[in-house]
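A short write-up of the structure that comes next.
Of the protein chains in this complex, all but one are displayed in their positions.
Read from first to last, the chains carry the letters A and B; within each, the first residue is number 1.
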Amino acid sequence: MADVHQDTRPASLVVSPAPHVTGSASSARLSWSVAFCLLPAAAWGVFLFGVPALGVLGVAVAASLAAELLAGLAARRVTIGDGSAIVTGLLVGMLMPPGVPLYVPAAASGFGIIVAKQSFGGLGRNWMNPALAGVVVALLSWSDGMSRWLPVRSAAPTVTAVPPLEALRNALTAGAPRGGALEMLRASGYPWSGMDSSVVGWVNTHVLSLFGWHLPGGCFDLLVGNISGTIGGTSVPLLLLGAALLLSRRVIRWQLPVTYLAIFCLAAQVFGGLPAGGGWFVGNMLFQVFSGGGLVLGAFFMATDPVTSPLTRTGQLAYGLCLGVLTFFLRTFGSLGDGVPLAILLGNCLSPLIDRFTRPAFPTQRKAAPG
Amino acid sequence: MTRRPVFRDGVLRDNPVAVMLVGLCPAAAVTSRVIDAAWMSVGLFFVLLLTRLCQAILHALRAPDLSEPPAPGAPPQTSVFPLRPRWLGSLLLSSCFTAAFELILLAFAPSESASLGIYVPLLAVNCLVLERFQRSGPEDEPESPVRVIARSLREAAGLGAGFAICLVAISLVREILGSGTITLFAAGSFGGTIEVGGLSSVPVRALTYGGGGLLCLGYLAGFARLLGRRKRRSGATEAGRS
Partner (left out) sequence: MKRQRLFPSTGGADSPTASVSSEARRISNAAIPAFALIPMLQHSGSAARCLVRPGDRVQEGMLIGKADGARSANVHSSVPGTVVRVERTTGADGTVSAAALVEFGGEFERTGKAPAVEDWEKLSRSDLLGRIRSAGVVGLGGGLQPTHLKLAREPGRVASRLIANGLDCEPSLQGDTFLMREKSAEIVTGMLICGKILGTARMVLAIGLAQEEELLPLFHRASEHVDRAFEVVPLPSRYPLGHEDLVRAAVLAKAGDADGDRGAENGSAECVVLNVSTLFAVYEAVVRGRPMIERTVTVSGSAVRRPSVLKVRIGTRVGDLFEECGGFLEQPGKVVLGGPMRGVAVSSLDFPVTKGVSGVLAYTRAEARPGPEMPCIRCGACVEACPWELVPTRLHKLIERGEIAQALAEGLSSCTECGCCAYACPSRIPLVESLRQGKRRGAPSHHG
């Protein structure tokens, strides 16, 4: 046949197994898009807290990249390009308070990349989220540095900066008169911004008074994220913007974060009032979601880390449920940050177990279809 | 038959902590200070050595074995110490020596006794577990009692040394990084604690928690496996050459 059929023979044809076309998604692109979608919230943190925040973010990212490069050199493979190190660095930076001494983000990033990720075999083999591992080590080791909050730039320089959630906890331990979250904060003299009082005041007098409603002070600050807190966790709207982008590009799926937030909100609403001496159903779930810290950040950007979350959609629902419950308990009764990092790390540990129980079952061997 | 390097095996190939992963409780729990790890190692060394010594002596006395049914017609055997259920004897011996060590510690280092707490009595368990790894001597040729005792002692010393090396190594890492200090014996003007400049003010406190101990242990075990693999590989290439 060769002598008959041999005119236009291409130089060389690639022979590879089917399929011969692939989807457009790539692991590296997924990582880069997560990093990109984190940027609005990170930029807000820089806007809010100024140069120190930028320094923390920069050090965290640089340390993370350096650690990835170092580990890569040791293992003779360069993995910087997969974008996961930059996500880790960004997340570490965004979970830090703006006033933290710079060795803390550096050490947290380094720990996350080298110990939590590369020691276990690099991307895809880490059983816990590297950024969260780094942050939890930092919380355990340098609790002092990890609580150096800065006031927002618009605030008066005399104002002491404490995130609302921590202020509430302080008020509770100080034995302040019990009540709703915002009432207690007002009673303890929490410094809301001037803009907040004018906006809330305007809305109260011009809109809500028509219905006989009244908004407590602080609502505006909480809503836009004009509060003291971690660099990346203050602005819920901007985090949601990034999350919406990720959802629309199908980088993450809604099941996990929505279950997580829903279960947490349910728990916060039903039981949240109990520690403050209230009854059932008087918790303030909106306050819990908006009061800084990393709940939204964690739900959309860290719990959804594909490597450490369950594979199947059913598994992700179960995972979200676990995370919601864990976060509520750790936030209410724990002492480590706002409970989100530790809850997600514990969830990471549960994830293989969930995978095991949610694996599709094959009771019967189905008929093998003809090729 | 070549003589097996029982001491070296105890330190390297059969290292109790890094290879066999035995005695992880003390390795994780009492290694946040160097002094604790050192005392723990001494304790294990002491108990293991004495247990093995007594056992070897009893074994050398060739006490008859009761666990096998006597042959029909044979005269009834008598023994003071049946050796086949060896762990029973081990348990008895190691608990005795553990209790002795506990009393010694209470007498001469009461503060240390307090900080080691429950892990001193637990030495008995560790020794018992290590007993299970006891290598029997060459079966075919009878050995002289002296050689049996000597080999037993070398083996015990090797295991004890392996345990000690791991514990002290872990505790050095954990204490230096986790607290920024090295706690040793107080002697004369030396207060017993060396401070590491820079770290003592901002230590990685996470390492002083139990999880930090497990983390160091994990790295140690991983490192040991890496070494073992490399050694096996070089051994394989040598075998291929010959």
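Please note the rule applied: contacts are C-beta pairs under 8 Å (C-beta built on N, C-alpha and C of every residue); 3 or more make two chains touch, one makes a residue touch a chain.
Here the structure is a predicted model, which means the values were calculated and not measured.
Among the displayed chains, contact with the absent chain in the complete complex occurs for A. Touching the missing chain, out of A:68, A:82 or A:338, is residue A:82. Per the touch definition above, the residue from A:18, A:51, A:174 or A:210 contacting the chain not shown is A:18.
Note that of A:124, A:177 or A:275, the residue touching the chain absent from this view is A:124. Among A:28, A:62 or A:102, the one in contact with the hidden chain is A:28.
Taking the complete complex into account, residues 1-2, 4-11, 13-23, 25-30, 82, 122-125, 306-307, 309, 311-313, 359-360, 362, 365-371 of chain A touch the chain not shown.
We take it that only the chains that are shown with their structure count from here on.
Separating the centre of chain A from that of chain B, both taken as means of CA atoms, is a distance of 45 Å.
Per the touch definition, chain B reaches chain A in the complex via residues 202-207, 209, 215, 219, 222. Across the complex, chain A meets chain B through its residues 101, 103, 107, 115, 119, 136-137, 140-143, 145.
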